[in-house]
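All protein chains but one are shown at their positions in the complex.
Residue numbering begins at 1 within each chain, and the chains themselves are lettered A, B, C and D in the order written.
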Amino acid sequence: MFLARVVGTVVASRKDPGLEGTKLLVIQPLRPDRTPAGKPLVAVDSVGAGESEEVFYVRGREAALPFLPAEVPTDAAIVGIVDHWNTS
Amino acid sequence: MFLARVVGTVVASRKDPGLEGTKLLVIQPLRPDRTPAGKPLVAVDSVGAGESEEVFYVRGREAALPFLPAEVPTDAAIVGIVDHWNTS
Amino acid sequence: MFLARVVGTVVASRKDPGLEGTKLLVIQPLRPDRTPAGKPLVAVDSVGAGESEEVFYVRGREAALPFLPAEVPTDAAIVGIVDHWNTS
Amino acid sequence: MFLARVVGTVVASRKDPGLEGTKLLVIQPLRPDRTPAGKPLVAVDSVGAGESEEVFYVRGREAALPFLPAEVPTDAAIVGIVDHWNTS
Partner (left out) sequence: MFLARVVGTVVASRKDPGLEGTKLLVIQPLRPDRTPAGKPLVAVDSVGAGESEEVFYVRGREAALPFLPAEVPTDAAIVGIVDHWNTS
């Protein structure tokens, strides 16, 4: 999983039926020092994250787990909102 | 998932039977500011996307979900056409 | 999926039994303008591709689909030979 | 799998129920010469790793295996603590 900040939203009226009713957020992956790490991506929110919050997200097959038994065709899901992190 | 623009099409008469009848599009991943992000790829369309439209696509195992119960051997599928996105 | 050109072959007499009888090709991923994109990889051929042909390949879990019910332990498979592509 | 060092912890009170009770560590991937290799990530610990220990971690679908039958939505898990490695 990677740390990220919520930086935007995506509106798409034509999409796969499995994505109906999901919230699509644009997130910017972060390094622990909060500098950007790689390109922004679109993730489905599973925890009620909001604009500018710091989160962590899961990629790949696991990104569909929070939504089971619904089969949501996503490869990125926000699975936690960060209170804080500590790094040495 | 990543934002992208449809930039072309692929014609392949010899291909895996699981890909018969699918529409193969060349897409260019985009950053939210619409600059290119990484190399173009070939995605199967599941939502009726057309040339130059802005879309988002899913990679990996989830790319086959929109086509179930057919087993389409793809690792990239367009799952939404973007109306607009907003980023801070 | 990504565009690529077949650039070589691999001979391996000691390999996983699931790979016995497969054809192992070295492929160079390409951008649509035919410049190289990233490092060459080894893919299993499922469509009869030959030296110097332009193809597209699938990565990850889907790379095993063309060979089912055989369980071929590969993460890259050539699934189409390109007639041509058009990009804007 | 990749070598890494544990460099921090993440505290998240709002997270996917499947992550409740897991230990979330920030790890820095390493090259064998112990220089950093890519951006730090968040991994679930399955072996009792502690601050500054050298470990190796698994990514993707396999990252959930150590926790089965629980369905933990993670794409990175620490699966070993390194005693030492030798490279030529």
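Heads up, the rule we're going with is that a contact is a pair of C-beta atoms (placed from the backbone, for glycine too) under 8 Å apart; a residue touches a chain by one contact, two chains touch by 3 or more.
Computed from a predicted model, the values in this text were never measured in an experiment.
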Task = With the full complex in mind, choose from D:23, D:39 or D:61 the residue touching the hidden chain.
result = D:61
Ask   = Pick from C:1, C:43, C:58 or C:81: which residue touches the chain that isn't shown?
value = C:43
Ask   = So that we can see where the missing chain sits, which residues of subunit C does it touch?
value = 7-16, 18-19, 24, 26, 39-43, 51-52, 60-61, 63-64, 71, 73-76
Key: Contact set of subunit D toward the excluded chain (per top definition)   = 1-3, 29, 31-32, 37-38, 46-48, 56, 58-63, 65-66, 68, 77, 79-88
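To be clear about the criterion, only the chains that are shown with their structure count from here on.
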Message = Need the CA-centroid distance for the pair subunit B / subunit D, whole Å please.
response = 31
Remark   = Whole-angstrom distance, CA centroid of subunit A to CA centroid of subunit B, is 19
Key: Per-residue overlap in subunit B, given as positions that touch at least 2 other chains   = 60-61, 63
Query = What is the shape of the graph in which nodes denote protein chains and edges denote touching chain pairs (line, ring, star, complete, other)?
reply = line
